[in-house]
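Left out: one protein chain. Kept in place: all the others.
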Amino acid sequence: MIGRIEFDIAHALSASVLLLSFALLYQRRVSGVIEAFALQAVAVAAAAAWQAFTQDAPHLYITALIALLFKAMVIPIALSRIVRKLGMHKTIETVLGVNLALLAGVGLVALSILLVFPATSVAAVLTRENLALALSIVLLGLLMMITRRNAVTQVIGFMSLENGLVLAAVGVKGMPLVVEMSIAFSVLIAFLVFGMFIFRIRERFDTLDLQYLEAFRGDHQSERS
Amino acid sequence: MTQIVAILIIPLVAALVLAALPWHRFAAWLNALASFSTFLAASSLLYARPEATILLFIDDFNVYLVVLTTFVAFTTSWFSASYIEHEVEIKRLTPASLRFYHAMYQVLTFAMLLALVANNIGLMWVGVEAATLTTVVMVGLYRTRESLEAAWKYFILGSVGIALALFGTMLVYLAAQSVMGEGVEALAWTGLQARAASFDPALLNLAFVFLLVGYGTKVGLAPLHAWLPDAHAEGPTPISAVLSGLLLNVALYALLRYKMILAGNEGAITPGPLMLAMGTSSLLLAGLMLYRRRDIKRMFAYSSIEHMGIIAFTFGIGGPLANFAGLLHMALHSLTKSAIFFAVGHISQVKGSQKLADMGGLTTSHPALGWGFVLGVLSIAGLPPMGLFMSEFLVVTSAMARQPWLAVPLVAGLALAFGALVLRLQQVAFGAPRGQSAPISASLVPLYLHLGMVFVAGLWLPRPLVVWFQNVASLLGG
Partner (left out) sequence: MTGAIVAIVLQLAQLGLVLVLAPAATGLVRLVKARLLGRRGPPLVQPYRDLAKLLRKEAVMADNASWVYRVTPYIVFALLWLAAALVPTFTTRLPFSPAADLIALVALLGSARFLQALAGMDVGTSFGGIGSSREMMIATLAEPAVLMVIFTISLFIHSTSIPSIAEFVLGSEVGIRVSFLLALISLTMVAIAETGRIPIDNPATHLELTMVHEAMVLEYSGRHLALIEAAGMLRLLFYLSLIAGIFVPWGLAESGAGPAIAIGVAAYVAKTVGGSILLGVFEVSIAKMRVFRVAEFLGGALLLGLLGAIFLYVSTGT
């Protein structure tokens, strides 16, 4: 059984990741979002490293290192360059106001606690609470992808969602393939960022809105013509 | 073991070779050849089934999907060779992008086969992710604004689905871990299925919700289908055929595997109602949407959503008969829909457009192609004596037997889709020829091969196939 202080530190680290998810929702400027994301990646790296230490699982250090180097440094720098080079708007278009989004976020946290707790009564306490936190982060990432319509913020929303997954994976004791998984995800993210840069995906696509695309595609226009 | 390794290695090696080959015409046929060898290797699985290992395995369920996947991958590569030839002529594709295309085609085959033969829920997830990534780049192959947009949308939604599926995968591991101990064993299908009864049901329930939403996005079940029509419409047509015919099946396979685990556990919820709800909504939504389509590929993409809805509905009803019908429908839909996309690919090349308004009278101007298309559409609409009629008939009867009131939306959805398809078919295939009419040098063998198989399946099913289906159907539970 792990000790008191181990528990507290693991818990505080996960909670700071969650807190930074809220910070992502709170930001109105693209640069602020990128900074908050870099901080979140650092927090995830710290959490992973701490789990590696307490579980005595050295392979988790690799996960921590990937988070630190790739997500806290390379990606934020690349994204800032993209924002500059493609001349994107510095402010974020919000579908939902900041306060409403935050409120929805708190609701999602409550929801994930309600979902996870009854289901995991057999699991260890830390695993269980970690899972609840991780699920909240995942849902907040989804919320961010839905409510912030901008290619950069959508990518960041996805990455923060993935941070939640990493947190869940390192928290489950003895989970195999964690490292492989974080590498797979890094590849995916690299694809995303790379794709944005190459294809100059700039402003909103209303990516999650089917109607827009169809109208655009001439599917509806040809009805009139 | 070597057989399984072979079906994974051949596509990988082929991908490397194709990435290096500059001659696109030769590459197209080499692509087909590689796919054919993979198909041969897969067919050998029918006669000698290897032992399961900790990472890879073959059982009654995935063997037929592996053979089907390699077969359709082969016929599609055949179709692709003549399709791509034309695309190069009209300069829609450059030889450089073709090199990429052929290599990616093999990587996609590899990823799908990996997902199918993986005896590890993590490895399977990696396979599905890799398949998503490769199809994303293929959808964006034409580099037009629309295709990039479709690829981006597919990417974002697919990634979200994949991420949620991973969360579900972790929850399943968590449930297994307390029973089976830590380590890779707790991720193996064979182990999970054997010990499913002792898992914590609450955890399994939660996991299944995430898996359903996650892999359900990839299956294209409403309301998570938004990526599907765009990805189908904007990519090269061979990719549309593979997407509809194979990738959707792979995602569905993943979902059904988890359903088996839930079926093996007393305390867990029956996933039936969830799948019924999603299936019915996909079916009805797609049925309605079919009427408003103006783009031929987009229309058949909606038809895929409709059929995935039917399949989810069928497995949702549960019971040996419905499960049997569902497995059969998966196979036949895969054959028919890829055949239709073969025809659609050539039709849009003939007409130089994907708009339905530019098409007409195909049976007069291009009889072989036109009648192939007619047969395909009639088959997908579920007319006898084609195979899909039989599977749909089984679905309806089992729905009647188990929950009669559920047969109402099912039949309504089928009728809706039938109406839309026949309406469009009339416009495209009959009457006076309309639009451009370029001559084609298309190989129609894959198209008629698929249709022939679907026709035969409507009349007679080989005995071993029936036995497998029955075995799997009993595992899938109520």
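When the chains are written out, they are named A and B in that same order, and each has its own residue count from 1.
Note that a residue touches a chain if its C-beta (ideal position, glycine included) is under 8 Å from a C-beta of that chain, and two chains touch if they have at least 3 such contacts.
Given the structure is predicted, the values throughout are model-derived calculations rather than measurements.
Asker: Which visible chains touch the chain that is not shown?
Answerer: Checking the complete complex, the chain left out touches A.
Asker: Given the contact definition stated above, which residue among A:V30, A:A64, A:I92 or A:V109 touches the chain not shown here?
Answerer: A:V109
Asker: So which of A:F7, A:F53 or A:F191 would be touching the chain we can't see?
Answerer: Reading the full complex, the residue touching the unseen chain is A:F7.
Asker: Identify the residues of chain A touching the omitted chain, counting contacts across the whole complex.
Answerer: Against the missing chain, chain A presents residues 4-5, 7-9, 11-12, 15-16, 19, 22, 26, 28, 98-99, 102-103, 105-106, 109-110, 113, 125, 129, 132-133.
Everything that follows uses one rule, which is that only the chains that are shown with their structure count from here on.
Asker: Could you work out how far the Cα centre of chain A sits from that of chain B, in whole Å?
Answerer: Computed value for the inter-centroid distance: 30 Å.
Asker: Considering the complex alone, what residue numbers of chain A touch chain B?
Answerer: By the definition above, chain A touches chain B via 115-116, 118-123, 127, 131, 134-135, 138, 142, 145, 151, 154, 158, 161-162, 164-165, 168-169, 172-177, 180-181, 184, 187-188, 191-192, 195, 199, 201, 205, 207-210, 213-214, 216-220, 222-223.
Asker: Tell me, which parts of chain B touch chain A in their complex?
Answerer: Result: residues 122-123, 126, 129, 133, 136, 140, 143, 146, 148-153, 155-157, 159-160, 162-164, 166-167, 170-171, 173-174, 177-178, 182-184, 186-187, 200, 202-203, 205-206, 226, 229-230, 233, 292-295, 298, 355, 357 of chain B touch chain A.
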